[in-house]
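Note that one protein chain is taken out, while the other chains of the complex remain in position.
And now, subunit A:
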């Protein structure tokens, strides 16, 4: 029978079950399921002689099942142990947790989108191709670019796509052997250097100036005939607009390098500024962040990449081509300069539907308003907290996210982590912590355009209360936090040192 999870009676003496009212414990599926149980009525197979080439499974798999009501309860109970954007403010900087309209979900589930096969005849999927073409038109117009690759399946996959296009373009110029360096600012997402390294580039780090942005002069110094590209995020990961972006692009281009823009923060400027006008050659757009497709506990995302005229010929397959009143799908790279294929099939169609639904609902006017409101909300939080928390680069306007460091916590005995965990007890998801790496004890707050002023005011008041409490020496509130979550502080070191990655029968 089922073993109850270990309960330390001195710490949690409240109940026999470990449940706390609505907060119910739930064992693992493997502790409650049974091999003979199923929650699906599958027809009995007709009697045929199997044609399995002698490769039938010999022993049991060991997969327990649950009946339908048990399944429902198992996952409903588990779901209640998650924080979500629908339940409260989720100020994760660089992650963009905004409202996920349910219309988008409903549209993505239409049979004409959800129940179509990627390899059914193109003549029977013209609506799907038209949807992809329309989404492509929106994205290229919002960015002022010439081509698009829809197939990348996430932001980092988009980075890979953009950098593969750049590597192919450089090879086509005959400079494949000599240009093998990529410039990346210190503050960049870790995916940028990882992507560059995967493609055999070496990374040269560009330092930031004292105000948190990259200077064109620093880029010029780092540029040389060995540089293939610069990967720059704008607005950057410190929440700041790169003021010298145009000069940086020009410098890169003059040196024969390409400009890859990490579009993670496009939601600050969509409808307000066009990356193509900065001189961007390639940029991925995180549909889940900018156009609110739900994050789903970690994915799936979608990372279409827009390309400049110079990189357009190298875009991966598949892509859509118009032939009279019909749309065709070009699925093979042969006979083109395309660098090849990044994924089986055509990309995250389900995300394309949601993103287009979002774009149609907003219109160009609403997309711009969303960006402006996101920037407004972040600056409002900044202005309301600047006297208690410390901005690392002085008091300057931010984009859609505001960065603080831990200087203001010095001497309190409270760390960034402690502060974040105390936010959980107040009913908030913590902000992004310790990123970007260039700032000590970084706290990156992204309120997004989805929050009302009342919600922001309450959030600000809570952070001020917590800040005061930390400074007044009420350290227990922080070091013991969270006290009111389904779990207290989890031992991450133990998990990494002795990895237990699956259940095993005792």
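To be clear about the criterion, a residue touches a chain if its C-beta (ideal position, glycine included) is under 8 Å from a C-beta of that chain, and two chains touch if they have at least 3 such contacts; residues count from 1.
Keep this in mind: contacts and distances are computed from a predicted model.
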Exercise for the section: For the chain that's not shown, choose its UniProt protein name out of "RNA polymerase sigma factor", "Acetoin utilization protein AcuC", "Probable glycine dehydrogenase (decarboxylating) subunit 1" or "PadR family transcriptional regulator". Expected result: "Probable glycine dehydrogenase (decarboxylating) subunit 1"
Fill in the blank from the handout: Full-complex touch with the removed chain, picking from A:255, A:269 or A:442, is A:269
